[in-house]
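Notes follow the structure.
Missing here: one protein chain of the complex. Every other protein chain is in place.
Showing subunit A:
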Amino acid sequence: MRKKLLIQDLKAIPYLLPFFLVYVVFTIFPVFKGFEMSLHEWKLVGKVDFIGIENYKKMISDPFFWETLWNTTKFVIYTTPTMILLALGLALLANLKTKLKKFFRAAYFLPSILSVSVISFLAIYMLQPYNGFVNTFLHLIGIQAEPFWIADKKLAWVAIVVVTLWWTVGFNMILFLAALQDIPDSLYEAAEIDGASRWQMFIHITLPQLVPIGKVILLLQIIASYKVFAQIMLITGGGPGGTTRPLIQYIYEVGFNKNLMGYAATMSYALFMILLILSIVQLRYQRKEN
């Protein structure tokens, strides 16, 4: 009996081993390595000194850590509700009874497949003052303002939020669209017989049916937004004056420009903990839904 079990185990090993190896080396091990690094003064090359929890103490009193964490949180606050409303609105449009619906869906999703470098570059050039596409278009329709989209503290956030929405709303739109198409027709038929108006049906049937997927999107969106980095670094460089610099950019600068890999790992750990809590909440919620 025991021998038979062992043979079965051995048979499974070749199937599991390749995944196991890359997974342990590149996904699991870095978590522990990061903890080790956070307890050391760790340079890009060479010297490693054990310093206990010094890096953690430094983090708590580092104003830039708090500033960039707050910037990232601001990004989450700005983009999450707007993202959900826009995704829902676009999903409703892509679900209209028209021959154009496939075109709508493809158009709303198209930016999502572009690389972050492409969309950032596109944003920089479209948002140039004086001869950028957006400003010249504003002039064409009679608005004689000259907004500095990237150099102005407030407008830089507007630019980042709008570009991010444009770039990433497609995924959430499709999740909403799939949920819309899953709502049974019989619900609308019953409401129609009861004399419900279109608006009443939307409020009392469509919206409640979308709440579960809406919650999933909300949590996925918060998690994804806490990881924001590339488009901000490429569009504003974190500026003007650090007003848009997100935590991951600061981690990168501390690690690679200031050569403080141990301290960078410490701040990564803080981010990791935030994301871990959010993903546990998310997985719990999804399990409950299923």
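What we mean here is this: a contact is a pair of C-beta atoms (placed from the backbone, for glycine too) under 8 Å apart; a residue touches a chain by one contact, two chains touch by 3 or more; residues count from 1.
Just so it is clear, contacts and distances are computed from a predicted model.
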{"item": "The complex's invisible chain, by UniProt name, from \"Putative integral membranebinding-protein-dependent transport protein\", \"Heme exporter protein C\", \"ABC transporter ATP-binding protein\" or \"Carbon-monoxide dehydrogenase (Acceptor)\"", "value": "\"Putative integral membranebinding-protein-dependent transport protein\""}
{"item": "Identified contact with the non-displayed chain, of A:64, A:171 or A:285", "value": "A:171"}
{"item": "Sole contact to the chain not displayed, among A:28, A:53, A:151 or A:207", "value": "A:28"}
{"item": "Option from A:69, A:156 or A:251 whose C-beta touches the chain left out", "value": "A:251"}
{"item": "Contact footprint on subunit A, counting only the chain that is left out", "value": "5, 8-9, 11-12, 14-16, 18-20, 22-23, 25-31, 33-34, 37, 42, 90, 93-98, 100, 103-118, 120-122, 124-126, 128, 130-131, 133, 136-137, 139-140, 166, 168, 171, 174-175, 177-178, 180, 183, 185, 188-189, 192-193, 195, 197-198, 201, 206, 216, 220, 223-224, 227, 229-230, 234, 248, 251-252, 255-256, 261, 264-265, 268-269, 271-272, 275-276, 279-280, 283"}
